[in-house]
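As you look at this complex, bear in mind that one protein chain is not there, while each of the others sits in place.
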Amino acid sequence: MKRKHRRPQTHFLTVEKTDDNEFYHQPGELPGTINVRANSPLPQIRLIDYNELDYVDKSNISADECEDFLDTHSVSWVDVQGLGSLETLQTLGNVFKLHHLVLEDIVNMSERPKIEEYEEQLVIIARMVVPKDFTCGFYSEQVSFVLGEHYLLTVQEEPEYDCFEPVRHRIKNSKGVIRKRGADYLAYALLDAVIDGFFPVLEKYGERIEELEEEVIAKPTRETLRNIYQVRRELLQLRRAIWPQRDAINSLIRDSSDLISEEVRFHLRDCYDHTVQVMDMVETYRELGAGLMDVYMSAVSNKMNEIMKLLTVISAIFIPLTFIAGVYGMNFNTEKSPHNMPELNWYWGYPLCLAVMGTIALTLLFIFWRYGWLENPSSIKKMK
Amino acid sequence: MKRKHRRPQTHFLTVEKTDDNEFYHQPGELPGTINVRANSPLPQIRLIDYNELDYVDKSNISADECEDFLDTHSVSWVDVQGLGSLETLQTLGNVFKLHHLVLEDIVNMSERPKIEEYEEQLVIIARMVVPKDFTCGFYSEQVSFVLGEHYLLTVQEEPEYDCFEPVRHRIKNSKGVIRKRGADYLAYALLDAVIDGFFPVLEKYGERIEELEEEVIAKPTRETLRNIYQVRRELLQLRRAIWPQRDAINSLIRDSSDLISEEVRFHLRDCYDHTVQVMDMVETYRELGAGLMDVYMSAVSNKMNEIMKLLTVISAIFIPLTFIAGVYGMNFNTEKSPHNMPELNWYWGYPLCLAVMGTIALTLLFIFWRYGWLENPSSIKKMK
Amino acid sequence: MKRKHRRPQTHFLTVEKTDDNEFYHQPGELPGTINVRANSPLPQIRLIDYNELDYVDKSNISADECEDFLDTHSVSWVDVQGLGSLETLQTLGNVFKLHHLVLEDIVNMSERPKIEEYEEQLVIIARMVVPKDFTCGFYSEQVSFVLGEHYLLTVQEEPEYDCFEPVRHRIKNSKGVIRKRGADYLAYALLDAVIDGFFPVLEKYGERIEELEEEVIAKPTRETLRNIYQVRRELLQLRRAIWPQRDAINSLIRDSSDLISEEVRFHLRDCYDHTVQVMDMVETYRELGAGLMDVYMSAVSNKMNEIMKLLTVISAIFIPLTFIAGVYGMNFNTEKSPHNMPELNWYWGYPLCLAVMGTIALTLLFIFWRYGWLENPSSIKKMK
Amino acid sequence: MKRKHRRPQTHFLTVEKTDDNEFYHQPGELPGTINVRANSPLPQIRLIDYNELDYVDKSNISADECEDFLDTHSVSWVDVQGLGSLETLQTLGNVFKLHHLVLEDIVNMSERPKIEEYEEQLVIIARMVVPKDFTCGFYSEQVSFVLGEHYLLTVQEEPEYDCFEPVRHRIKNSKGVIRKRGADYLAYALLDAVIDGFFPVLEKYGERIEELEEEVIAKPTRETLRNIYQVRRELLQLRRAIWPQRDAINSLIRDSSDLISEEVRFHLRDCYDHTVQVMDMVETYRELGAGLMDVYMSAVSNKMNEIMKLLTVISAIFIPLTFIAGVYGMNFNTEKSPHNMPELNWYWGYPLCLAVMGTIALTLLFIFWRYGWLENPSSIKKMK
Partner (left out) sequence: MKRKHRRPQTHFLTVEKTDDNEFYHQPGELPGTINVRANSPLPQIRLIDYNELDYVDKSNISADECEDFLDTHSVSWVDVQGLGSLETLQTLGNVFKLHHLVLEDIVNMSERPKIEEYEEQLVIIARMVVPKDFTCGFYSEQVSFVLGEHYLLTVQEEPEYDCFEPVRHRIKNSKGVIRKRGADYLAYALLDAVIDGFFPVLEKYGERIEELEEEVIAKPTRETLRNIYQVRRELLQLRRAIWPQRDAINSLIRDSSDLISEEVRFHLRDCYDHTVQVMDMVETYRELGAGLMDVYMSAVSNKMNEIMKLLTVISAIFIPLTFIAGVYGMNFNTEKSPHNMPELNWYWGYPLCLAVMGTIALTLLFIFWRYGWLENPSSIKKMK
């Protein structure tokens, strides 16, 4: 009975799909149901257990093995990457005594960022972004944190994208104060890494918009239009990722959970400031994107004006000349009357006629030049 | 005296009417008046009475028969589908001791989603959507919940559309914890099913917008315009359905009614999260829809530029040639003067003339090619 | 010294003026000044005095006559229609002991809907709308309520428009509970009638927008543009009427005046819901109206594309042919050289020439047909 | 060192400058510095001192002379018009014991409307508008009120614009209750006069927009565009003037200053209502203005369609005819072959040719007439 629905997606067809074909509840489905995605990689569990003096780092351990570390007073960080095995997830749920709704939130990768307080745990759902290598897009992935008194469980969907490495490095090398603090500080450090991950993505969009600005005024093509629309839709996705994150961090600062110490709360204010900064940038870029659309429309109209001017200049010059040629192509019988096209028999008739034509053409050209219609022929070249 | 007004509707003429020609109060009409719609199907009442051990399922019973079940401690779910009989509705009103305003709200299918607390009852008005089979539209229907201590009355307008089946299935098969919980949990489960019903509808709009994106850039026709407008207006309707729903669920979580247990309130937070997610998506799609309109307008202008370029190229090439032909069609008398069109008598006159014409044509073609006006003749084909 | 200012109006010139050339204070004028409009109809006073058993209905009585009824415990409803006599209004003011600012608010028909609490009175300023018969517009009129413990004074500007008749009918026929309740219930019933009066007006706009949708895509004329703009401006007026009404009813529900019983407050929540529904609809229609403008603009551009295509097809076909005809109209002397237009002397010269022309014409037609430019000639007809 | 900066202005070049080239602080300048404008008129001080029985009115007195009146229990209204003398202003500051920041606010005419409470004084900064005589614009001027227990100081910039005359008249003639109340009532009466002064200005804009509506649909010129933009920018200025005024009056109602009696606070609610009404109107006009811009754009496109239709009709009719004429202008030798243009030698050749041409022309005209392209030739006239 459990047919899996794809969550509505909003990709541009010509773009590589961002990897967020997440699940959502089937209407009426049992709340708390855990749907394991078929093509999801198998979970890899890595445990880092540390205090000021000791440091243990175990990769690819089983979910059960974690249990021994949870009750010690050292900080135990269990990092799970990949959601492909229902069993492992359920074992994890048992080991960490997760509420069934929490387990569902962790596995259902389309949750909005949020904070949920449980009796002895604090659950943080966040969203991480990683820039793609060559194009402008970004990969987006849910990161879930379960913070207990002496442990932190983090769950990511794809092992491929990871922004926690620098923190691991700091722990290993005893950099900063991280080894002296508790699991709450670790959670803050990782959350900070997640938020800071938005900046390189935004930087790419900043550059992209700059390029589009240049392009849209100089040479607006259909491709430009497509690109502007794509940037706007991707910024919309970014915005959907960052807005609830701000609310989540804000409630983290204000909430009265005992799991977070005053000092970490203080550091979270810094993290909150960065989130607001990201939001500011996203909004600014969105406004610039909307402005670009207006500029595009105006630039296309400008281009049309240039085309029409060219057509008008050509028509205005040749149509009168063709008319004159037409007149002297008439067959009125010059022999029947001296009034019938006597010009045809003049000695200087033809040269005079050509001279008149030339004069008209030059006069018109001069007028158009004076009115500035001929000023920038090179600009026509630019307008592909 | 009771003339029935149709509520103002906003369909697109060419679209099948969505089924919401609801009633509204006639100005000055007695509040609490129950208007039965002429073409509404007759009410079918189905009673499911269950506790952890027992399970009773009776279809097509009469309103009176329900009464016996209401006072028992097992959960009694009375599901009414169809509003075509005034009598039945009034009997129901008596059986459930409904305030006359509540009965009016239930029957008047155009109410905004809301929560109303009565002394021993909690009334929830919600709105359910069901995707249409082939087209993009959706059917929308009011679902009313009356929650008492041991019973739940649900009223739907059309038996045809129903999203409660999975919940019935869960009750029957004792899936999850539903059989162990009270009527408030049942209400939550059904409300959750109603909210989750928005996702497949949104999924369809996501796909639809994707298709329109492709279409609007590649080949914008009048039909595209119609479709964009239609998607935008349907999203407007979706939004009108989901916004008040969020407020209702929020006040359900915050209100202090005894009828809802702490645990269900906790589950409702999950339901609230989904509602916010639906809203997010609707707003995102609405912004994409507005963006599509801009893109459409730009694409049409682009198309016009292509047309104008073609006209200009043709004119620019042939008008000068025609002029030259016109010149040598003049009848200046070559015998009266050696200056009168001596070219006509040259040995190589005609070939030279054709050569000049050909040179001009090729030069112009080269210039236009250099300026990129001829680059994509295939693109003209795309632009129907 | 009392020059009367007209309040700024915003009619569309071609539309019949809606009747709201209200007064406003002259700058610096004595607050509380009562300005009687010259062309206002004379006040007609109707008194309905009732309790559960008795019912008195007196039309066209004088202001003084009302006084006797005010102190009785039966509910006295004094309904004044027309504001043409200063004396009558002042007598009323004395009879009902109105604050001079209240009297001013009642007479000055341009007040925003609002609630004002006085010591023993509650003043409600509301705005009523009545659809016009044939066109889309509506008449708008201020309705003032002064609610005392056992009486209700209602003042309307024009006797012509009235939405209270159904309530009078209910009182007379003892329908519902109205005869058993106090003046506060009467005030609620009338306010409900006022709000419900917005629905038929909105219904008309819904239909109107539907018609415009069809028109704007199929055949956008200048008249369509005018109509869209007019609908938008009238919806703007509707919105200005309904927004403050919502605030007023809301404060009526929340305020702690003793004059309104708990039960009526409960009914007012229903009335509030309807007001919010009206607002929702107005906003939806306004968005649809704005969308229509975009569609109009796109449709006009589409139309222009069709025109340009026609011009381009005609030019593209005939300009080359005319050039060929021009070539063979040249007068190169065939006798001077065998190279000078030998075609002219060919046996099949003319038929061949015609055949070439025909081939070119058909080829071009085929190309244009393939590119879809000729597909819908009937669509040109639609575009008047 | 005190260079004077002009405050950024936003005039339309072709419009008379509205008189608000106010000062602003030079960056880093000593706060509380009083900059006297060079071209400002010399201050004229007028004192009106009254109670229920007595009335003193002294024009052009010196600042010092006011001092005697301030301590009496009668209400002393000192009205200063013109800010051209630093000395006078400083004397005033001493006489009224003004905080140096207050004096700065009064003189710096670009302050936002606001309320400031000092120990024994209440300072109100308001903004007054006066319609210009012929054009649509308005003059805007800051009016400052300093309210003490028994005195009111009002400061205006220009003696030329004044909206206090009716109040002076009421005081002199003992109209209304003004002579029986204190300085707070006087402040209210003047503030009311200031707010009521917005209505005639708005009335002008209402009429202006009506005219533009007519113009924009019937005959959109470049001048119309300029006018719409100008109206929009002036409404933006009006809005900037009225928004903070509302906040100021609101805080005046809510603040707990002893200087304002309950009764006057009650009257201020009326004044607040008018302010909200002004804001409503400004917003409505702004939306109408934005709508006009859309209509303009559409109307210009419509006009272009008409022009293109005319061009297309002319081309479609004459280009084929010219082609036919071109064909029979070819010089194929009729003597060499019976197939070479035998029509030229037919007896009815020429008449037949003309008949064919006429038939084609009439057929095309008929087609265009059927498609409605010729229906309203008069409309072309309208479109200048």
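A, B, C and D are the chain letters, set down in written order, and residue numbers restart from 1 in every chain.
The rule is short, and it goes like this: a residue touches a chain if its C-beta (ideal position, glycine included) is under 8 Å from a C-beta of that chain, and two chains touch if they have at least 3 such contacts.
Bear in mind that the values here come from a model prediction, so they are computed numbers and not experimental data.
A.B. asks: Which listed residue, D:L236, D:V276 or D:L374, touches the chain dropped from view?
C.D. replies: In the full complex, the listed residue that touches the missing chain is D:L236.
A.B. asks: Considering the whole complex, not just the chains shown, which residues of chain D touch the missing one?
C.D. replies: Given the touch definition above, chain D has residues 1, 5-13, 24-32, 101, 105, 110-112, 114, 116, 222, 225-226, 229, 232-233, 236-237, 240, 293, 296-297, 300-301, 303-304, 307-308, 310-311, 314-315, 318-319, 321-322, 325-326, 328-331, 334, 341, 343-351, 353-354, 380-381, 383-384 touching the missing chain.
A.B. asks: Could you list which residues of chain A touch the chain missing from the display?
C.D. replies: Residue positions of chain A that touch the missing chain: 163-167, 169-170, 175-176, 189, 192-194, 196-197, 199-200, 202-207, 209-210, 213-214, 217, 266-267, 269-270, 273-274, 276-277, 280-281, 284-285, 287-288, 291, 294-295, 297-299, 301-302, 304-305, 308-309, 311-312, 315-316, 319-320, 322-323, 326-327, 329-333, 336-337, 339-341, 370-373, 375, 379.
Just so it is clear, only the chains that are shown with their structure count from here on.
A.B. asks: What are the chains that chain A and chain D both touch?
C.D. replies: Looking at chain D and chain A together, no chain touches each of them.
A.B. asks: Any idea if chain B and chain C meet via the same residues, over half in common, or different ones?
C.D. replies: Both copies, chain B as well as chain C, present different residues to each other, with under half of the numbers appearing on both sides.
A.B. asks: In angstrom, rounded to a whole number, how far apart do the mean CA points of chain C and chain D lie?
C.D. replies: Computed from C-alpha means, the inter-chain centre distance equals 25 Å.
A.B. asks: Tell me, which residues of chain B touch at least two other chains?
C.D. replies: 297, 301, 304, 308, 311, 315, 319, 322, 326, 329-331, 341, in rising order.
A.B. asks: What is the complete set of touching chain pairs?
C.D. replies: The list of touching pairs comes to A-B, B-C, C-D.
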